[in-house]
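A single protein chain has been removed from this complex, and every other one stays in its place.
The letters A and B name the chains in turn, as written, and every chain counts its residues from 1.
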Amino acid sequence: MRLTEKDIKILNNISLTAGIFTMIIAVTMIFSLLQLKIMKPLDSPVILSVKEQYDKNPADKQKAEEVRAMDLMARRAYFSSRWQVETGSYLLLAGAVIFVLSKRIIAGSEKPAPQFPEAKTDIALQKRKSQKYLIISASVITAAALISSLLLRSELPAPGSRQAGTVSSESGDKGLFSAPGGINYPFFRGEGSRGIAGGESYPAEWNGNEGKNIKWKIPVPAPGKSSPVIWLDKLFITGANGSKCEVFCIDKNKGEILWTASASDFPGASAVVPESDADAGMAVSTAAVNGEVVCAVFGNGNIACFDLNGKMKWAKNIGVPANMYGYSASLLIHGKILIVQFDSDEKIALLGLDISSGNVTWETARSGKPVWSSPVLAIYDGQPQVIINGDPDVSSYDPLTGKELWRTKGVSNDVTPSPAVNSKFVFIVQNYAKLMAIRPGMNSAPLWEDNSYTPDVSSPVANEEYLFICDGAGSAACYKPDKGEIIWKNDFNDPFYASPIIADNKVYFLDRTGVMHIVKATDKFELIADSPLGEDADCTPAFSEGKIYVRGKENLYCISVN
Amino acid sequence: MEEQKNKYSSRREFVRRAGRIIIASPIIVLPAILAKKTYATGYVWQIDPFKCTQCGQCKTNCVLTPSASKCTHAYQMCGYCDLCGGYLRQGVKTISTGAENQLCPTGAIKRRFVEEPYFEYTIDEKLCDGCAKCVKGCADFGNGSLYMQIHHDLCVNCNECSIARTCPSNAVVRVPANEQYIRKDKKS
Partner (left out) sequence: MNSILERIKKAKYEAPLPGGSGVDKMKMNFKKYIPYMILLIMLIWHSVLFAQQRFPRPEFDSGYTYPTNQLPNQRGPMWEYMDVAVLIAALAVTSWLALKRRSRQGLIWMSVFSLAYFGFYRQGCICSVGSVQNISLALFNSSYAMPLSALLFFIVPLIFALLFGRVFCAGVCPLGAIQELTGFKPVKIHKSVESVLSAIPFVYLGLAILFAATGSQFIICRYDPFVGIFRLDAPYTMIIFGSLLLLTGIFVNRPYCRYLCPYGVLQNIFSRFSGKHLTITPAECTNCRLCEDCCPYDAILPSDSAAHTEPKEISRKRFLIYFLLIPVMAAAGALLLNNLVMPLSRVNSTVRLADEIRYLKENGGSEISVALNAFEESGKTEEQLFAEEKLILERFRKGAPWVGIFLGLSLGIGLFSQTMRKPRTDYKPHQGRCFSCGKCFEFCPVVKKN
């Protein structure tokens, strides 16, 4: 179809107009779309603020009118934008079609006559060139992809693995969120003293009276209330007769005493036996062990550190921690620091001793009144911290420097249970007061509080899903850690002193008569077994490699299925 | 020379024929494999109101503007309350149809007095834009009779629904085309 010059000019004009028309519509539409999506007339901050003002004074009729007017405007703007977009798209289409059509007609008539091209290129050269380009492009893409894949690979964790905390494992205390190992039980309530034991296949049923599943049973070498701690095959407990303080090392598989060491035969050892709770004695604090040493502290202020074969490395007296019920805080080891919570009527402090020499690396004063809780090691925001349920505040300290990291209002009056921790919160409780969940941080308000179950001695234990608690009235309960709602509860007959331990998806509640109530760690109360020890028991059990160690009043038991 | 060339070309032809058969094999194999996995009737997308958490993403994620998902009212489930959790904003002091009390940003819910103490709430679908604020209010404070559904006169039935892709509770599912809606007011 041949077109005259005039026709082409007309078509050009048409296409130009159509093109400009399309552009204008397109710009308007994009603007309307942006207004809809980004400026959001219905949710604009102006409206929200007017609504808020109205809420503050609901009787204000004028404000109500203002809100109505703004709402009408906003709705108008919204619907008009929508209308613009809808109709605009048709106009856009029409404009584009006219533009394309006219351009095609012009192009159709303007076809150039075919021309002879220049000399043919060298085929071989062309081939080589194309191969070169292909190789170059392939290598560029491959290099880019390789580099990016290597870069990205190192950042992301492989599935299933969890990033271990930043704490070195020398102290036997791994990062908070890696599962505790099943062999070592280095502190009062296991790793970090958090109450969660590693390992599996722990016995559920036993009977101390009949000897069922009792692997061995030996008389406790010296009286005391400290719990056993374990490193590899060695179990350590402390005992004291009057002011004669001793540390015992027992083979955990055979039940033979490997060595006994005295913690009162050193220069500076205290001979004073301060007042304490009736049958507590001086050996109430649980020892702490890492791969190299075992340390023990006693109610008269004697602290001693031995290597794992019983040879004393150092010993000193840090002052007599005289208080109403007797000194009871257990020890922690973090790296090369031995953490000692010192609570006496005169001085309340947290000390960090160098584990090889016993020198005080740091000492931080604490405020408030003496407590009988033990410190717990946790990691928040990558920072390892020692958390103490104090009176009246809960406080947290850097274990390497002793610096106080945060402090917030907690509970008061005879604070004895130790804190429970999970990756988000700290849970503290005190009898006659309440159970509180706190987000770690300075002066943070409690997340929730509840006073249904408040133990006097037993410490609660928490993991990511549940918080378990048992009290002196014999009740045990399970809370949801983030909301504070009680998922289940059960009233057992006898009071609890020992702290519950979570192991192998079960919770082990040991009551004062020595009966272990084993419950499934789940959101329904499911009792697996009630296993009697055969005698009274107040000490929190230790768990290691499928065996449970309970210190009863008279005897130390090893409970195992095989 | 001629022979060689012929051989060459016939070899090429053979390669091409063989290649054609090899390439054609998936065309035969695929339908055989997939024969059991295809269905004759169509499927459409629909929101399962029992999984929906009223997050409000139905409005923003649909490829269409306005979204093809709208609020639907199951009258049989409604409590016809004066203080309607889906109609009124949280914490209103007076119950009226004033814009300062309404929850719906586009004014799509109409309130009508029926008899003491019952009020009927209807949704003007032309105004509803699927923001799910009323659905959330009704679910939190009422009977849950307001629920989100994808309206199939608007939905273009994409191969992969953009709302389904981003729904945090995976509530947007494929349903057979002869049952295009998952209704809350018809309990089987």
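Everything below uses one rule, namely that a contact is a pair of C-beta atoms (placed from the backbone, for glycine too) under 8 Å apart; a residue touches a chain by one contact, two chains touch by 3 or more.
Predicted model only: the values in this text are computed from it and were never measured.
Enquirer: Mind giving the shown chains that are in contact with the missing chain?
Expert: A, B
Enquirer: Could you tell me which of B:Arg89, B:Arg111 or B:His152 touches the chain that is not displayed?
Expert: Per the contact definition at the top, the residue touching the missing chain is B:His152.
Enquirer: If the hidden chain were put back, which of A:Gln53, A:Ser80 or A:Ser130 would touch it?
Expert: A:Ser130
Enquirer: Which chain A residues would touch the chain omitted from the figure, given the whole complex?
Expert: 26, 30, 33-34, 37, 85, 89-90, 92-93, 100, 103-104, 107, 111, 114-117, 120, 122-125, 127, 129-131, 133-138, 140-142, 145-146, 148-150, 152-153, 156-160, 162-163, 177, 380-382, 423-424, 464
Enquirer: In the complete complex, which positions of chain B touch the hidden chain?
Expert: The list for chain B reads 8-9, 12, 16, 19-20, 23-24, 27, 30-31, 33-34, 37-44, 50-51, 53, 55, 57, 63-65, 72-81, 114-115, 118, 120, 122, 139, 141-144, 149, 151-153, 155-160, 162, 165-166, 168-169, 177, 180-181, 183, 185, 187.
Methods note: only the chains that are shown with their structure count from here on.
Enquirer: Find the geometric centre of each of chain A and chain B from their Cα atoms only, then give the gap between the two centres in Å, rounded to an integer.
Expert: Here chain A and chain B have centroids separated by 38 Å.
Enquirer: Mind listing the chain A positions that touch chain B in their complex?
Expert: 33, 36-37, 42-43, 51, 54-55, 58-59, 63-64, 67-68, 71-72, 74-75, 78-79, 82, 85
Enquirer: Could you pull out which chain B residues touch chain A in their complex?
Expert: That would be residues 60, 65-66, 89, 91-94, 98-100, 102, 105-107, 131 of chain B.
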